[in-house]
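The complex is shown incomplete by one protein chain, all other protein chains being positioned as in the whole.
Chain naming follows the written order as A and B, and within any one chain the residues start at number 1.
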């Protein structure tokens, strides 16, 4: 095994097999594969590994939709505090949202990708898509793409903006500010919704997918138009740069779009979920068991109109065990387009963070996660 | 390329590639393939082609479920006029419909294939299935095959009758009369719900599918019984001729069952959708953008209990972009069993009509549509 595929970093006693599996993944991926893998059990970091050129344990990359986990954690905290009520209409908090037949949509439904506002009819410019408040203002005026109550679809670039607007209207602070104050700063997590200038030196640009000709053909066969629902949801009905490049623009990293604009290391990803369910650094878990159960409870099941295949969602969070059924049913988290994945399993106490720099094929979810999760689960189960 | 596979007719400058693709389709289909292809952009006819033996640009054939587009257009016009309210109970307009637990079903739900009345427990005779008012009277008395609110399924032969009865009860005119007066006659469209005697000479009988032995085996493996939900929905629980032959009976063409009894050319199909969204012949679009958006909005998503696979529907109209995602998300239309297909994409202004005489394998939707739509989209996008 070459040096390039020998993971650096540490594992706790008993987790040697996880390091081996990560090494095997790196060998199979080959090329310039660069990734980080971190796991906690019961609030203790038991795996802290990285592999590949340029990357270190404290390197930061764009984590795309793994950002959403941070957004949902803020929502969960505010629900836990009694500040937000899941069974209130969104329009109660945000009157403009009532337009075009959306007056009865509940916060609970908004969170579970049921509001039908997956993108803007006319697309967003780069500056617009970077700024959650601009996104929210635009979508408030819009007709849902499906009849509320009949369907759901992944609000890929905008769910954080929609939830964030409710947060802002209710508390006078942005979702990003809440995240910084209540989650990131207290634990000094490397997980940013809005990357400070002074951490920029640790940021590694996202690298594009390198599909084989066969993979390229497969992607082409599944291609959809910019004006399809999936095209709109990924803002391809605009002149903005493609989703895949967004984290490479400073304006996106600075504003920290809460759907896809987060920047983190695997330590940051896993650390956030560990703090959510476990005592970490002497602090009690951020979420009470009841809050975890409420947000992990399945809310949407079936054909996702944007993803164009079967999906399940909790309150925003992906219900990870439907994809990786070796995990406990209440496992909640999120992955990102380049292949990042993060979650917590409250049953076993496992928290997981995985990050890769170059887009994997076929994109979210990274196929590595299944192997790495099975290796971890074999130790913790 | 033989003469038989060289399309006749005209295309506007820039659309030569569409003629070429249609020629390629004809060559691939071979045999006695006979079809018409017409497209409008912004109300202007840009493609007007036909190919194959016996057929001409003004030939008429049975268009099966493409008829439904005419039915839904009438419903949309009456909603736009304020005559029908989508959120009223069907039983408000049609009291007998309230029987057997159907009292709360909304017009909106009826239109989106949610009422559970996909056919008659005891089947329809040929004369009955030809006559929408007879169909409606029978179904009003019936228990839904599924619990209202829990599911949907394609009301293949009867949705037009059910919607039509609401129209008749409300306006004192049949859906067919409204279509003739407001849509067909003003534009002199070759799209008939009720073919006048004097146009019969242009009608070409529908020809049956000619499956290969392999295709025959595939069809046999998927065969369902006459008393299954799919069997009932295609009226196979009766002594009537099979769906495939219905347009070949004068009584069906004369009565113009608004679900499957329409007769049209591709010019008629595309022309109707052009008139719906664009200025045509100096007349303003039949539908306002808000009406289009309301009827194209997705209302049913998931497993269609009749089709036995994933489907999506708007308000009656098929949400075409879920099948052909190169198109805009609001594309609305319908296809028919022999392979006809028609729609409008309000985003690009494209209207499409395709008609083939002989049933293609495996039936709706015609595989040609994907190729032809891609060729058109490459020009208009």
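Note that a contact is a pair of C-beta atoms (placed from the backbone, for glycine too) under 8 Å apart; a residue touches a chain by one contact, two chains touch by 3 or more.
Quick caveat: nothing in here was measured; it's all calculated off a predicted structure.
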Return the single residue from B:232, B:266 or B:330 that touches the missing chain. B:232
Return the single residue from A:321, A:344 or A:372 that touches the missing chain. A:321
Chain not shown: contacting residue from A:102, A:299 or A:334: A:299
Touch rule applied to chain B and the missing chain gives residues 143-147, 150-151, 224-225, 227-232, 302-303, 305, 308
Absent-chain interface residues of chain A come out as 108, 112, 293, 297-302, 310, 312, 321-322, 325-329, 347-348, 377, 381
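As a working rule, only the chains that are shown with their structure count from here on.
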Centre-of-Cα separation between chain B and chain A, whole angstrom: 42
